[in-house]
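Apart from one protein chain that is not included, each protein chain of the complex appears where it belongs.
Right after this comes chain A.
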Amino acid sequence: MRVNFTVNGREQQADDVWEGESLLYVLRERMGLPGSKNACEQGECGSCTVRLDGVPVCSCLVAAGQVEGRDVVTVEGLADYAKQRAEHGGCGTGACGTSLDAAKQWEARPADSQTGEGTQLSPIQQAFIDAGAVQCGFCTPGLLVAADELLERNSEPSDADIREALSGNLCRCTGYEKILDAVRLAAAREGEAV
């Protein structure tokens, strides 16, 4: 079957989708967006977390057919999504977002502190790098999407808020402390910027 939906602010179309296929499979294998990770396939690990109409969900548990006409944001579009939110409070025109080609090639190239060169990251992405919250990196995309959504609705989260918001995302490397540091750092930077 064919599924039409919005990915990172742009209309997309997936063809030959099997009816039992997950949104995660469509994103990774049909759209060429491997940022959302495929691990447990049962909603335990959170590494496939995306925003579905703004709501964080495990994309492995959303049937592809269920996203027809709906709006998905993946980690590849997170930097643009956060930028739009900061500048305009979201995308009103429909002309923003991240093209599929740009998303496919998206890499985290943080701004170099010496030269200032590099890609603009979302505040939460930059904070993960600065706080050393990334080790093997497999859980990182899901954590970024979940943490970004937390900061969107709660700009001054308590430690309990952060733990609750990230309770559906497993990390086997960091012991979580650096991840908590990163979210605190991002919140503090946003607070300073205002």
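Throughout what follows, a residue touches a chain if its C-beta (ideal position, glycine included) is under 8 Å from a C-beta of that chain, and two chains touch if they have at least 3 such contacts; residues count from 1.
Keep this in mind: contacts and distances are computed from a predicted model.
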| item | value |
| --- | --- |
| Missing subunit (named according to UniProt) among the choices "Fe-S cluster assembly protein SufD", "Xanthine dehydrogenase family protein subunit M", "Putative flagellar system-associated repeat" or "NADH-quinone oxidoreductase subunit NuoF" | "Xanthine dehydrogenase family protein subunit M" |
| Candidate in contact with the missing chain, chosen from A:Val7, A:Val73, A:Ala127 or A:Ala146 | A:Ala146 |
| Touching the absent chain when the full complex is considered, from A:Glu11, A:Glu87 or A:Glu164 | A:Glu164 |
| Contact with the hidden chain (one of A:Val7, A:Val57, A:Ala103 or A:Leu180) | A:Val57 |
| Absent-chain interface as seen on chain A, which is shown | 1, 18-20, 22, 41-44, 46, 49, 55-58, 60-63, 65-66, 68, 146, 164-165, 167-169 |
